[in-house]
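Part of the complex only, each chain left as placed.
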Amino acid sequence: MIAILKPNTSMEQQEHLIHWLKSQGLMVHISHGDKYTVLGLVGDTSHIDVELLQSLDIVDSVKRVSEPFKQCNRKFHPDDMVIQVGDAKIGGGNFAMIAGPCSVENHDQIVEVAQAVKFAGADMLRGGAFKPRTSPYDFQGLKAEGLELLLEAKKITGLPIVSEIMNVNHLDLFEHVDVIQVGARNCQNFDLLRELGRTNKAILIKRGMANTLKELLMSAEYVMAGGNENVILCERGIRTFETYTRNTLDLSSVSVLHELTHLPVVVDPSHATGVARYVRPMALAAAAAGADGLMIEVHNDPIHAKCDGAQSLKPAEFHELAQAVRRVREAIAQ
Amino acid sequence: MIAILKPNTSMEQQEHLIHWLKSQGLMVHISHGDKYTVLGLVGDTSHIDVELLQSLDIVDSVKRVSEPFKQCNRKFHPDDMVIQVGDAKIGGGNFAMIAGPCSVENHDQIVEVAQAVKFAGADMLRGGAFKPRTSPYDFQGLKAEGLELLLEAKKITGLPIVSEIMNVNHLDLFEHVDVIQVGARNCQNFDLLRELGRTNKAILIKRGMANTLKELLMSAEYVMAGGNENVILCERGIRTFETYTRNTLDLSSVSVLHELTHLPVVVDPSHATGVARYVRPMALAAAAAGADGLMIEVHNDPIHAKCDGAQSLKPAEFHELAQAVRRVREAIAQ
């Protein structure tokens, strides 16, 4: 950690601060510039409150040298993490296509969509049973029944399944779910993340609408600190002033995250844009940007979908998209 | 609800859509403009998926006429809601000063701060027992023990207490807490909100960093839809590109919320700015903007605080601030 002292700081004040820092078990390297004095703090600085140090009268600014994330830090894990669920692999060059309806509605719907996306080459089936809805008056999902229907579709198609959890108390219901999704609104629900760290499930964490990439990594860290290393990160758009799309898909996050962490990164263009006809170009862009996977909403009858029909592809559109994604991945691999 | 059709829509397409809308139980008023045809949909439109309607080929755009929030809508509740906890009232002209440390650390600390803020005129004591921290390696609060210490401070001073809940399963521990706070990161933790709607506690909901005022109201609606009308809204800053302050305090939210809802609105300048020396000007500004209360972090020893020391006032500073707030309130009341 680096602390920069303000000009005109008296020697006495400096010594007082240095004394305090040393009492916290740190070594202090002092570097005098023309106007500023810089303190290099060596040792375990994890217990130092950066904002407090920064607020001291004589301190101009403070900078952490090491990142606060450890378990998910590529510096300590140079090799890509590969996560396997069922026959599907993600990360380390393995690309996973995750597809399915926003919400599970009934047996025929989920099985029909599952078969269609499998036929199109999907690696996993997504489907919402517990739905986080902005309004308490909107359809909230089939809940436990939805998960059962999803498991039937898994049995029939062999596809591993991905579904969102909203409540720690539902964990038992997710026993046979392959990938547990933490939604954007729960990206910093730390109690939920901590509990998921005690499971051995693959956990897919969506970036919150206002979360920095560093915060997303700290959320992964909550899961990993509990001993569960199977974390997949998901970019799904951040909130900006632009209103033509529901969110602004931040595709550069793929490159940044690949530098910072060894965890796989998938992109969800359906929720990012909120508009079915933008899903294809953004899915292809995500593949070109180097994403490890895609998460696409597919519905056999979007116009009658109970949720997010506006952003769902029809099976035939998805089929065509999946082929184009493969071509793009070949194009960038050469 | 209004649906605007694209120019060059054929009569057949229009009739097809109108037929479908009528089959949803709506009456349809048709208005032909120079280029556009406008459909006015009358009846219960709450089940219509706006985004889906908007995504249809022949639809240019859709606009909801009535707001999606009902219980918290001032249109149906013109009089200010007044919430009473202990001797303190908030709303309808009653101003509540809520003060205390970011986190409860030990008996002496919380009692000392409680007595100091009471002496300065605070109406409620705040103190965190369960702390949502970005890093799993940071101090997470004293938890149950923290709540007990807070209750002791309540007993000694008589001040009603405010503390944050992070997990539905902790609800029993909050039996004697007067106001349960939902933190910014849980502003859209709908399962938590729904459960709190089944209690009769006063619930203080902080606006999430990326939440619009409409979403904040929908979160209040989750609580109220369960039968609990005792909701206090809290503006605590939103996330923007500016980095000199931790968040950007959106004080115009006070006026906007007062128009849209009858619920009381408090402002938290401590978390908004993250810097103690900005708390006073922002607290005075919030009072001048017409807030129904303030939530201020006060610590007897900020430099040794376990959390957020950088943004805490000392008791003497808070005392002086409380007096200035009173003067500002008198100034705007004339």
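Chains: A and B, in written order; residue numbering restarts at 1 for each.
Rule of thumb we're sticking to: contacts are C-beta pairs under 8 Å (C-beta built on N, C-alpha and C of every residue); 3 or more make two chains touch, one makes a residue touch a chain.
Please read these numbers as outputs of a predicted model, since none were measured by experiment.
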{"item": "Overall copies of the shared sequence [whole complex; 2 in view]", "value": "4"}
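The working rule: only the chains that are shown with their structure count from here on.
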{"item": "Cα superposition of subunit A on its sequence copy subunit B - rotation in ° rounded to nearest 5", "value": "180"}
{"item": "Chain centre separation in whole Å, for subunit B relative to subunit A (CA means)", "value": "26"}
{"item": "For the subunit A and subunit B complex, residues of the former touching the latter", "value": "46, 49, 51-52, 54-56, 68, 132-137, 166-169, 185-186, 188-191, 194, 208-210, 215, 218, 221-222, 225, 238-239, 246, 274-277, 302-303, 305, 307-311"}
